[in-house]
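A single protein chain has been removed from this complex, and every other one stays in its place.
As written, the chains take the letters A and B, and residue 1 is the first residue of each chain.
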Amino acid sequence: MAYLMNAWYAVAWSDEIGSALFGRTLLGRPVVLFRNAEKRITAIGGRCPHRFAPLERGQLIDNTVACPYHGLRFDTSGQCVFNPHGRQTVPPAARVPAYPVAERHLLVWVWMGDPERADPAQIPDYSFVDRPGWVTVKGTICGKGHYELYTDNILDLGHAEFIHPNTVGAPSFTYGKREMFQRGNVVHSNFFAPNDFLSPVLSMIFQRTGTRVDAKVEVQWTAPASMLLMHQSNDVGQPPSDAQVLGTYHVFTPQTEQTTYYFWVVSRKYRADDAQLTKGILEGFQATFEHEDKPMIAAQHDLMGGADFWSLKPILLEGDAAGVRARRVLSKMIGEEQVGTSGT
Amino acid sequence: MAYLMNAWYAVAWSDEIGSALFGRTLLGRPVVLFRNAEKRITAIGGRCPHRFAPLERGQLIDNTVACPYHGLRFDTSGQCVFNPHGRQTVPPAARVPAYPVAERHLLVWVWMGDPERADPAQIPDYSFVDRPGWVTVKGTICGKGHYELYTDNILDLGHAEFIHPNTVGAPSFTYGKREMFQRGNVVHSNFFAPNDFLSPVLSMIFQRTGTRVDAKVEVQWTAPASMLLMHQSNDVGQPPSDAQVLGTYHVFTPQTEQTTYYFWVVSRKYRADDAQLTKGILEGFQATFEHEDKPMIAAQHDLMGGADFWSLKPILLEGDAAGVRARRVLSKMIGEEQVGTSGT
Partner (left out) sequence: MAYLMNAWYAVAWSDEIGSALFGRTLLGRPVVLFRNAEKRITAIGGRCPHRFAPLERGQLIDNTVACPYHGLRFDTSGQCVFNPHGRQTVPPAARVPAYPVAERHLLVWVWMGDPERADPAQIPDYSFVDRPGWVTVKGTICGKGHYELYTDNILDLGHAEFIHPNTVGAPSFTYGKREMFQRGNVVHSNFFAPNDFLSPVLSMIFQRTGTRVDAKVEVQWTAPASMLLMHQSNDVGQPPSDAQVLGTYHVFTPQTEQTTYYFWVVSRKYRADDAQLTKGILEGFQATFEHEDKPMIAAQHDLMGGADFWSLKPILLEGDAAGVRARRVLSKMIGEEQVGTSGT
């Protein structure tokens, strides 16, 4: 399947990009990034057009990326501006793509399509991580499986009781009321679990073991594969409070068609100064995503044997409504892009 | 090449299947097995039709297999009978295949084709393992290579002198008289070695070092890849005796087109109570199959480079008569099955 090109993809955490070259593959394309003295990030193609050497192993020299093999240097526009050899002629065609970059909500996003259309306003609003007084933990996973399998996993939290019983799962994810709706190209998938117990990890966070809450989870999917997930719980019958909110996002970037980067955060106001709690949250979610979700998605991937998802005629349940909707929206967007009629 | 579908395939030893879920891939298809309280074995497809999760990682709940990902439950007919989510509607199409199962001669066999045609009487008669007073050792190997390479290996024991000189090989396998004939779809391949020495392992078993015997090996191939191999030796010129018989079988099940499961037994009456001897037999044959046959077949597989056997124009020797016959019988059976005219 083709990728959506005119879209922002998270490539790294902002704090991962400094003055050293940072290489990553996304959408099957090597990209190299660095931050200049003015803190501005450059992202250009990571494969030298001369002999296909990996620019990420090169050197940063005067805001140019010098190829590790023959020393060609590429500026922030991707143009080769220096050829050290012989008469030092620079072939005009010696260039790599330059990708528009934006930093938002702890992440570095790159735009993989037509640079003219790159509008940072299209990056989903995850500003909850920027709120004063809140503390955020975050992590990165790279796993087997198409990125839409990761999307499905978040849009149907019905899996939580089964693969996360000792971490973030609770029965309410199974029997709780769900709703799904679409606004523009954003798909919403919500769960409501009144008068329930919290999952083990959330009980630990909110010191709630054995007491009931009204819980609500709101998920927003933005193409291609970025999800906001807000978890809110409060004393049964009481109004919502900031103190019982966990803000999370789950942003997936295809490394290849078969492998996916998973960027996640968990943000809270509750006992924000409790470093021990912060550590517990980090470890709890890390273990959940790395040891519970990732192996399951890898197993799905393996059992699909390289076949297209729909060709396998998956059985659809109620809980798949949002995932299926997201797949359709994305498929439509890709189709429109390919015929060149996308009106975004 | 297609598989023969209307056939029994050994999937595991009877004593491997208990109340825990047991997963295995055969013919490229994942299968999950378990035994119920009445000792009856169920074998159903191992891939959930909802999201393709591996059922073998699930749970056994009230004689249903619960998917580890979203908790759908499948009964012994393969039908989904419980959906824990939302309104708990079970889509009728939510089912996995159910495979007829039979236990015979220490093995669990599953029928991969049309269930209507599954007749346990078609399982080859290896009842020698069930005889009172005999003791049996057994083992499983999983190796590289198409299962027909494993069949060839047993139907032409002429390899034994060369790859098993210190275990089960003897020169008589090379110069001994052979005969090959077919009865119905069963191919017979026999060796006769009068007045010969036994192989090192058989000399050890029968305490025969340095004395001569008349030896005879009878092999029966049943499609797709099951072989009985009876080894009988007796004092030169004397009539056969039970005490000098080793009953063995070699049953091959394709895991995939490139990898094969190898189930083997060695059964004897001679000094049946000698536990030390039993241990020696187990270790001797295990080493033979694991460290002598398996690497050779893996090397064949690698040097064939993915090509079809016949396309490589193999040189045929006398000793290949049975293997070639078995390949032809199997090819004919598969062809008949595919045009739907198999009269079995």
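Operating definition for what follows: contacts are C-beta pairs under 8 Å (C-beta built on N, C-alpha and C of every residue); 3 or more make two chains touch, one makes a residue touch a chain.
All values reported here derive from a predicted model rather than from experimental measurement.
> Check the options B:R178, B:H250 or B:R325 and report the residue that touches the missing chain.
Within the whole complex, the residue contacting the unshown chain is B:R178.
> Can you list, in ascending order, the chain A residues touching the missing chain?
Contacting residues on chain A, toward the hidden partner: 30, 47, 49-54, 57, 66-71, 80, 83-87, 89, 91, 93-94.
> Touching the hidden chain in the full complex, which residues of chain B are there? Just list them.
152, 156, 158-159, 161-163, 174-175, 178, 296, 299-300, 303-304, 312-319
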